[in-house]
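Here's the structure, in structure tokens; my notes come after.
All protein chains but one are shown in place.
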Amino acid sequence: MNNKTIDITNAELVMEDIIDDLIDFYDTKPITMFDDKKQVPSVDEVNKIIDDLKKIVFPSYFSQVKVNKENAHEHLKKMLFDLDDKLNKQIRLAMLFCKKQDCDEKHLKSVCDQFIGSIPKLQNLILKDARMIFDGDPSAVNLEEIIISYPGFYAIFVYRFAHALYQLKVPIIPRMMTELAHSKTGIDINPGAVIGDNFFIDHGTGVVIGETAVIGDYVKIYQGVTLGALSTHKGQLLAGVKRHPTLKDNVTIYANATILGGETVIGRNVVIGGNTFITSSVADGIKVSIKKPELEFTEFSKK
Amino acid sequence: MNNKTIDITNAELVMEDIIDDLIDFYDTKPITMFDDKKQVPSVDEVNKIIDDLKKIVFPSYFSQVKVNKENAHEHLKKMLFDLDDKLNKQIRLAMLFCKKQDCDEKHLKSVCDQFIGSIPKLQNLILKDARMIFDGDPSAVNLEEIIISYPGFYAIFVYRFAHALYQLKVPIIPRMMTELAHSKTGIDINPGAVIGDNFFIDHGTGVVIGETAVIGDYVKIYQGVTLGALSTHKGQLLAGVKRHPTLKDNVTIYANATILGGETVIGRNVVIGGNTFITSSVADGIKVSIKKPELEFTEFSKK
Partner (left out) sequence: MNNKTIDITNAELVMEDIIDDLIDFYDTKPITMFDDKKQVPSVDEVNKIIDDLKKIVFPSYFSQVKVNKENAHEHLKKMLFDLDDKLNKQIRLAMLFCKKQDCDEKHLKSVCDQFIGSIPKLQNLILKDARMIFDGDPSAVNLEEIIISYPGFYAIFVYRFAHALYQLKVPIIPRMMTELAHSKTGIDINPGAVIGDNFFIDHGTGVVIGETAVIGDYVKIYQGVTLGALSTHKGQLLAGVKRHPTLKDNVTIYANATILGGETVIGRNVVIGGNTFITSSVADGIKVSIKKPELEFTEFSKK
């Protein structure tokens, strides 16, 4: 693995060599060592921001404090100020880090204020998502079960807030948020995707929704569905180009279907069957399915 | 995102508006604010219940305490009483929460006792699962490696206990348990599924086993396999209907196969090849595979 001669009686010297190599690397690769002004945002703090949002939106579900009519005002005030403080710190780091963005205090404050101001609207959207998931899942027993344990709900919750920050042009933090949800749920929604009201994801593992996807209202998606790009071999040259499909209202996409391409439009009320592979548009009101299972059945003498 | 005018000199007033909107939401959406009697079970506590079960079933693997012949009795007694206490609290919350269920102390105690009484039987089942996984995986080195690190084993472990609570008609908690395992492993087994002895899952990411699936003994399943419903557009109207397939003994299903429908029965000794899509029954002893890869090969001048 390494062509130094390891001299066991000489361990200290070897260790010094390794340290020198590592420091050399820090010095010559500018991305690895930062000064006091340039620091990456903290994954742990971003995780805490998500936890705060859960406690603010659904206090009775996630807050350690018992929230009732008497203490709700005081509780919320404290929670919102804490959230504002955390947001301010992490967004400042992200803005300073990316340099492209100015970070005058006024702009930073305005971004945080706009985000916090959007919470009530997002709270309403998110409850509609929970209802959509409940209505569509015969194995769901009640709405509360969905809020505390369904991965599809959690991924949508995090996406809605990450997308709000993405719209405010906050760098890095939105993707950190959706990747935390991706890690927990296996559902990878890019914060840039535009998703309408009453969105439904069930099971969800393996779902990928690309950055430039546009999704209407009342759309249902099952596990393993990709809304992806046709080809990405041009890499960074494609940044900003619409590469992912558009889904109109009321579309249902069953498990493991793949829909690719920025010009692919799936019309209203379309149902896409499981395991399909779609690279061109589908008109309104069509049901698409695999022609017939092209399978071979052979008798099989078990060894 | 929100059409309030953000007046930076007037931040306090804006914050009051946001708080009012949130409290309004809590007041008018009955699902968000609970009284002292109605509280959701705690995800953290349910996670601790799973950890306790690991330490009870395989003390030498997961317990911080060194368990040996001398202290095993004392250790287990303490662990079982702790577990009983945690179960009692969370099941009480779940029962009170769902209201449909009475929560007289006698019934609650009987449920906890029956669950704890089932641990030795489940311990035996689970060790058989570990052996099945070891025997079927050429890359496995020993049984212990499977118990401490294999996701398929972990998902089956959690499912077996969640299913025991499901059979005792405990609401919410079983699904919370399997969703915790889903989050860790990408394997989504509904606690309602009925699964025989010696069950094997390898790799596992993307596996979905629906609520009404019935699986025999010695069944092997690989990553990305769905045992799902043909259509769920009727949503809650389908609650209780058998929507997911039945697999007889000795069935093997390779990666990313999809098997759908409550009337689909996969016969004994059947082998289902990778990437197949199956919506009708398969007789005993048949091997099913994709007819031939319908692929296009074009010469490709790399740009």
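Letters A and B mark the chains in the order given here, with residues in each chain numbered from 1 onward.
As a convention for this text, contacts are C-beta pairs under 8 Å (C-beta built on N, C-alpha and C of every residue); 3 or more make two chains touch, one makes a residue touch a chain.
Nothing here was measured: the structure is a model prediction, and the numbers come from that model.
When you scan A:Ile56, A:Leu76, A:Ala140 or A:Met176 for touch with the missing chain, the hit is A:Met176.
Interface note for the absent chain: among B:Ala164, B:Ile221, B:Leu238 or B:Ile253, the touching residue is B:Ala164.
Contacts to the hidden chain, counted on chain B, fall at residues 56, 58-61, 66-69, 72-73, 76-77, 80, 106, 109-110, 113-124, 127, 134-145, 147-151, 164, 167-168, 184-186, 202-203, 205-206, 222-224, 233, 252, 255-256, 271, 274-275, 290, 293-302. With the whole complex as reference, residues 1-2, 4, 6, 8, 11, 14-15, 18-19, 21-23, 25-27, 29, 31-36, 39-41, 43, 97-98, 171-172, 175-176, 179, 182-183, 186, 188, 190, 192, 205-206, 208, 210-211, 224, 226, 228-229, 232-241, 243, 250, 256, 258, 260, 269-271, 275-279, 282, 285-292, 294, 303 of chain A touch the missing chain.
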